[in-house]
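This is the structure, below, for whatever I ask next.
A protein chain is absent from this complex, but the other protein chains hold their places.
Going in written order, the chains are labelled A, B and C, and every chain counts its residues from 1.
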C-alpha cells in the first residue's frame, strides 16, 4: 500500500494537527486520484485547526483523524472505470461542495446549495496531502496557462466571483460597496474591476489588506479605523449622486458590517449576503433596509457549479483578472504551521498562502511570483 | 367655484374626519380631473383615520386638513393642455406612487421605488371624494369590462401581483407559502392560483379571511390558532418532498411571521418581504435563513409601474382571476365611518370595502355582486 | 436470457417494423431497468416508422434493427450498483435527451442542448417494449397521482411547457399567439392557460385539433382555412390594443407559419422558435421582424432538464393542468400499426395515442378516461 504525506487533524483541540504518512486513497469507479500540486489555506481550515466551537459542532471529535484542506489544483494520475470526461493527465481543481446529483437543487441547476452535500476537508478527508480522491462530478479542468498557485485559490476566488455577479451577473457600469477586506473581499474587488463595475468602494480595517484592495482596483478605500459609519455613508452618497450604491456586498458577517452594507445601498439596489454572522440572530432594519428599499438580497454561498468556474477560467486565462496581489505567500506543505500562524497574526501580514507538496513545483511558483513583484519572503 | 363631497381628515386624533363640501380641484397642464366612481379603504387609510404614531410622524398635524384615500377608479372629465395620452371619458385607475420621472430609479425602470415620490392620500389630497386631480403619468387606462369595484382595488391587488411574481415573474409550477391572511394576502392567493403556482399553502388566523383564502384557491390552510410553527413546518416539508417551498411570501410583518416565512423556504428559494414590521429592528436568522440557504429575498413595495398594472388588467379582463370573494362589501361614500368600523372589528367581518360617491353606481355594483353570490349585507 | 416484446424497426423502408421477441436489456452500474407501463407515439416515431429522408440521414440503415419510441412511464425493476437516487419500485419517466454531464452546456445548466448527446429511440433502442434500460441521470420520479397515460406524454408536454415559458418563465398576464395545432401546440395551449397567460389565440387548420385547443383553454381560434393572414393579423391587433401579442409561439416550422408568428408579435415581444422548418434556409424579414422590432427569439428544443419536469409535475399533480383532451386514445402496444395509421390519416382524428404493453393496465387507463368523458373508441 503506497503512502503519502498529509496534514491530519488528530485531536479535537487547538493545533492538534500533524504531518503524517498515511495511505494513498483508493478510488471508486466514478472517482479520480489527484496528485496535489498546490493547495491553499482557507479561514475554514483555520477554524478546524484551532478547533473552535463551530468545528466541534460541525465535524465533531468522533470523525478525527481527518486530513485538512479543500482548496486545490493538481494532476489526475488515475481514473475509475466509470469516469467519462476526465482523463489521466488532466490539470484540475475541485469544486468543494460535493453535491448529490439527485437533490432537488441539483436537478434545478442549483448544485451549490443542495440539501444533501458533503464539503471537502470538512465532511471527508481533505487536500493538504500529496494525493486526494475526488468524484468525477466535482472535477473542473483548468486552463494550463493558469499556474497552480492561482488555480488552487479558485475556490475562494469563485466565492468572490459569485458574490460580485450575484444570481444574474448584471454588474456592468454599476456602483458597488464591498464591506470587508478579507481575502474573498479582495478577490471580489478584482472581479468587480474586471467585470466593469464603474465605481468600487471598499470598507475595511487592515492596512495590509486595504493596500491589496487598492492594487486589485478599488477606487476608494474607507478605513473604519479612521471614519465613522455616518462619514462613510456621506461619502458614498456624494459618490452616487445622493442615491447610494447599486450593489452592496457584505463580506464580513455580524450586526455591524451588515448594517453598514444595508446603509450604503440605494433604493432598488442589490445586496450580497456572503459573510457568516457570529450572532445566531442578527437585528436587521427590515422595513427601511429591505421592504421600503425594494432591496434584492441574495444569500451567496459557494460557487455556481460550474457557471462560476467557467467565467473564472475565462477571466484568468484571458488575463482579465490578475490575482497576484492577493496570493501573498507560497511555501512547502510541511510548513503549514507557519502558514496558520501568519494567517492568525495581528496586524495581518498575509492574504492567501499556497502550499506545495513538491519542492521543485514550489520553486517554479516562487520564480513566477518574483517575476511579477518584490514578494515578501515567506520563510 | 364648484364644490364636491370629500372625506377630510381634519384633526390629528382618532376619528377626526368629516364629510365636507370642498372645492373641486383645479388641474395643471399635465394633469387630469377624475370623477371618482369607486374608491376603496386600505389599511393605510385606517392608520390615518385613527391617527396612529406612523400617521403622526409621516403626515404630521401641520398638513391637515387633507382628503383621505388612494384606491380609485373613475372617469376622466377634464384634461390639461399638455396631456398626451389620456382623453376625456377614459376609464382609469391611479398608480398611487406619484413618481418623479427624473429619479434615478425612474430612469432605470424602477418607478415604484423612486427616491423622491409622493403617495396619493398620504402626501397630498386623496380620493375619498367626488373628484380628484391626478398627474397624467400615474393614470392607468382600465379595460371597460372590469367593473369599478374591482378596478378600484387594483392598487392592493397589484401589491398581491407583485408579491407573488416578484422581480422575475417566475412562478409557474412552483410551490408557495403565503404567511398572512389580510386582503393583500388573499389577493396574492388568487394571483398565485391564476399564474400556475402548483401548491399554495396559506398561514393565517382569521376564520373569516381563511375562508376567503380557500375560495381564492389555497390548497391548504394552516390556522395558527390550532397549530404550532413546528407542526406547520412539518406539514410544509411533507408537502414538498422534505425540501420546503420554492417561494415564501411574508405578508404580515413582525418577527414571528418573518421567522415563519424563512422557516418554510427551501434552500435556494425566494422570499417576498412585503409585510411592514412593527419592530424597528427585526432579529433574523441571517446565516441559516439567508446565507447558507442561498435565499433570494426581495423587498416588495408598491407595484411595478406599469408592468404590474398591465398583467393585472390582462388577468382581470381575461377572467383568469376572480377577486369577488375578497371584495366583501360595497357602500355609499358617506358611510365611510361604518366601513372603518367594520375593518377594525374583531373577529374580522370584512376584507375589501368599496365606497361609491354616486348612489346609482353603487346600486349597479350591488346588482353585479348579487348576481355572483349571497353577499353579507353591508348596511 | 429473458425476452420481451418490442416494436423493432428492421428495414430502412416505410413501415418496416415488427413486434418481436428480443432480449431484455442488461444494465450497467449507473443504469436502471424500467418496466414500461405506458409509452406514447411521437411525430418522430412516425418519421422513423415511415423512414423518411430525415430518418435515413439521422439514423441510417446501418443501425437497424432498433426499437422505436421514446415517450415513456414505468416502474423501476432493477438498479445498477452505482445508482444513488433511484430505487426499485420508483415510478419514473425519462428525459429523452441523454446528456453528457461533461458537456459545456451541461456544466452551465443547459443539459437539454448539449453538444454530445444521445436521443432515446433515435440514437439507441427505444421504449416501445416491455422493458428499457436507462441511465440514472435521465430518470425523473413521477408523482404517483399522475396516471401512466399522462406521465408518458410528459416528454411532448414538456416541450409545450418550455415553449410557453421560454427561458425566463415570464408569462403571467401577457398575451400570446400559438401558431400551430399539433399535439405540442395543444399542450402549450393548456400550459398557457394554466400559467396565467391572459389572452390565448391559436392559429391552425385541423377541425379535430382546434376543437381540442378550445377545450384546452384557447380564447380565440383562427382557422387558416377560413381566414387570410391579413385578416388574422387585424384580429390580433384588435385584441391587443393595436400592438400585437407579447409572446408568439411558432410550433409548425416552415416559411409561412414562421412569417405568421413574426407578424403577430409586438415590438419588444418574445418569439418561441419551436417548429422545425422543412426548408434548409428560411427567408426571414430580419429587419422588421427582429432588429427594429427589438424581438427576443428563443430557439426552444427539448425540455429544461429538470426545471421543466419539476414545474410540469407540480402542475399535473396540483390539478392546474388537465391534459385529458389531448390524450385522445389508449391502446395495446401490439396495436402500434393502428396507432401509426391514425396519426397519419387526414383529416386528423387523433392527437396523442398511448400504448400499453400490459392489458390490465390498459384497461385501468381506459376506465380512468371513461370517467372523464365520452372517449372516441380506439378499437
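Structural remarks
Simple rule for what comes next: a residue touches a chain if its C-beta (ideal position, glycine included) is under 8 Å from a C-beta of that chain, and two chains touch if they have at least 3 such contacts.
Keep in mind that this is a model prediction, so the values were computed, not measured.
Interface note: of C:137, C:266, C:313 or C:352, the residue touching the hidden chain in the full complex is C:266.
The chain omitted from view is touched by exactly one of A:146, A:165 or A:365, namely A:165.
In the complete complex, the residue from A:14, A:60 or A:173 that touches the missing chain is A:173. Touching the chain that is not shown, out of A:61, A:145, A:198 or A:280: A:198 (per the contact rule at the top). Checked against the hidden chain, the listed residues A:261, A:312, A:351 or A:369 yield one contact partner: A:312.
Considering the complete assembly, subunit C touches the hidden chain via residues 104-105, 108, 110, 112-115, 167, 241-243, 253, 258, 266-268, 273-277, 279-287, 290-302. Touching the omitted chain from subunit B are residues 29-30, 82, 84-86, 100-102, 104, 107-109, 137, 306-307, 309-310.
For subunit A, the residues touching the chain absent from view are 161, 165, 168-175, 194-196, 198-199, 219, 310-315, 317-318, 320.
To be clear about the criterion, only the chains that are shown with their structure count from here on.
Mean C-alpha position of subunit A lies 44 Å from that of subunit B. Each chain gets one centre point, the mean of its Cα atoms, and the points for subunit B and subunit C are 40 Å apart.
Along subunit C, residues 310 each make contact with two or more other chains.
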